[in-house]
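With one protein chain removed, the remaining protein chains of the complex are shown where they sit.
Entry: subunit A
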Amino acid sequence: MTDIALLLKDVDKFYGPIDYGVHAVKKLSMDVRKGEIIALLGSSGCGKTSTLRMIAGFEAVSRGRISLGGREIQTFPPVRRNVAMAFEGYSLYPPLTVRENIAFALKASKLSQSTVDEKVASIARLLEIEDILGRYPSSISGGQQQRASLGRALIRDASLHLLDEPMGQLEPQLRAVLRGRIKHYIKERGLTAILVTHDQTEANALADRIAVMEGGVLQQFDTPQRIKERPANLFTGTFVGEPPMNVFEASVNASESRLAFGLKEGIRLEYAASDFSHAVRDALRKRQRVVLGVRPYAVKRSADGVTGRVAVNQWLGDQTHIAADFAGGTLVLVEHDRARLEVGQPIGIRLEPASLHVFDGESGDAISHGEELA
């Protein structure tokens, strides 16, 4: 495939001696196509920044290969990799003004002064930092430094742009505006970019595909849509989505015509066998224990359903979040209208087969996703 820009193959990162040190990234393989925006999403310490730094060349690759544009680069120093990077923290050169810092990135490209000025002006407009171009890094705010660092990366014409939490310190309103502009800027120029973030909204808004990482392991690498609809395992299911997916441990009881899940506190969810495909029924029959997941907005209220008890009822101005004590845990429902429910009142709940995600009770791997089975 010629349209692969970046390829990671079985990449391991150990801090300390190989096989004995801290195993930060475990056998990571992924590919990034030209012109694609990829988000590495995970909580802190999940290995996403280590991965980015290995691609940039700031951290040595303990094992495995990284190729960029068909060349294996894992042993190259950063200077030979032709990648640009925006940093999360303080990365501007203190003795230079913001304008000089951004223009500095173009020094190697030997452009004429007027072209450089034009490009700097246009990127400054994009990032709303025109008014601070003449200032020094020590006299501007963290958010402004971050945007200047982002500008310094985006202005370059590199084979790969790495963005490390590029908007973490910005005001929410500005962040929302910039997301759209930056995506447009990257797409318009056909740049390839990898974004590291712990903010799923940012990942969803910017990325064509999201790589969810946890404990140094790539959990799932797919489009935002598919990650939401078909989480590969329990971790992805509960990590992505706001509010998080409701999960309950359950035992399986499958007969020819019925399929029942036994939850804690004696709650039974009964379904007709025909609600599930053959393959899923076979898979479920082999297991005693599973974990059921259901997204808060997919939980329906129904008088003849199973019963929980309302613990919280909050109207957020555009939606209602209801939390109910249910099956030894908490079930969260999202509704679009105000709900007339008192705390302590019983609530009938219906979990449609089409909304159920079933995960293996031990490994956490997904067995079925409701949507495609119903």
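General observations
The rule is simple: a residue touches a chain if its C-beta (ideal position, glycine included) is under 8 Å from a C-beta of that chain, and two chains touch if they have at least 3 such contacts; residues count from 1.
Going forward, contacts and distances are computed from a predicted model.
The protein name that UniProt records for the chain not on display, among "Glycosyltransferase family 2 protein", "Cytochrome c oxidase subunit 2", "Sugar ABC transporter permease" or "2-oxoisovalerate dehydrogenase subunit alpha", is "Sugar ABC transporter permease". In the complete complex, the residue from A:64, A:78, A:305 or A:329 that touches the missing chain is A:78.
Only one of the listed residues, A:14, A:87 or A:235, touches the absent chain: A:87. Residues 17, 56-58, 77-79, 81, 83-85, 87-95, 104-105, 107-108, 136-138, 142, 145, 149, 152, 156 are the ones on subunit A that touch the missing chain.
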